[in-house]
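Yeah, one chain of the complex is gone here, protein chain that is, but the others are all in their spots.
On to chain A.
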């Protein structure tokens, strides 16, 4: 089981994603934004950070990186892709996920330990959770407010594509408390909170985040 972690200029949590992949029992493969080579990986993680300094719009420039064409092509064939924070922004900008992430309602960068509810436990990245399960992982962003047109929100909700929702407080003003969404086939997942920062008791508020990474390993082994 090989999981690629893409580094864009300005990616920051790539080392954390690599660690989480390793702790989940998979081999991590570093991928470089400027290449057209996914090195035959089974799944891809787009890590958090400030790719291209969040200049223009968060994720907008990275979404047009050479490697993203390959990610989009493979994702449409069912390769699991996880976008965390900036990675979620990139996936929205690349058209793989619906909606957009905008400046937090309160205009501050916000880092806190955040309670989430798992709304879908049948995606490639959430198999190891139970629907309705409450988890606590860090959230940290300045542009994490999930928005979409009301009709689109209704459709996304109707199709069951909300994967995780903020509970006990919404840290950034996201519409309908949406913290993460998935593609129609449940293979591509993007979320603003950082499961890769909650994989060890020593350094995280919990180990609740590890499930995202073990889920994809289980899913791939089962497939």
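Just so it is clear, a residue touches a chain if its C-beta (ideal position, glycine included) is under 8 Å from a C-beta of that chain, and two chains touch if they have at least 3 such contacts; residues count from 1.
The criterion applied here is as follows: contacts and distances are computed from a predicted model.
Comparing "Molybdopterin oxidoreductase", "Phosphoribosylformylglycinamidine synthase subunit PurL", "aminomethyltransferase" or "Dipeptide ABC transporter ATP-binding protein" against the UniProt entry of the hidden chain yields the protein name "Phosphoribosylformylglycinamidine synthase subunit PurL". Across the entire complex, the residue among A:19, A:161 or A:187 in touch with the chain not shown is A:19. Within the whole complex, the absent chain has one touching residue among A:1, A:72 or A:100, and that is A:100. Looking at chain A, the residues touching the absent chain are 9-10, 12-13, 15-16, 19, 48-50, 52-55, 100, 102, 104-112, 138, 140, 142, 145, 147-150, 169-170, 172-173, 175, 194, 196-197, 199-200, 202-204.
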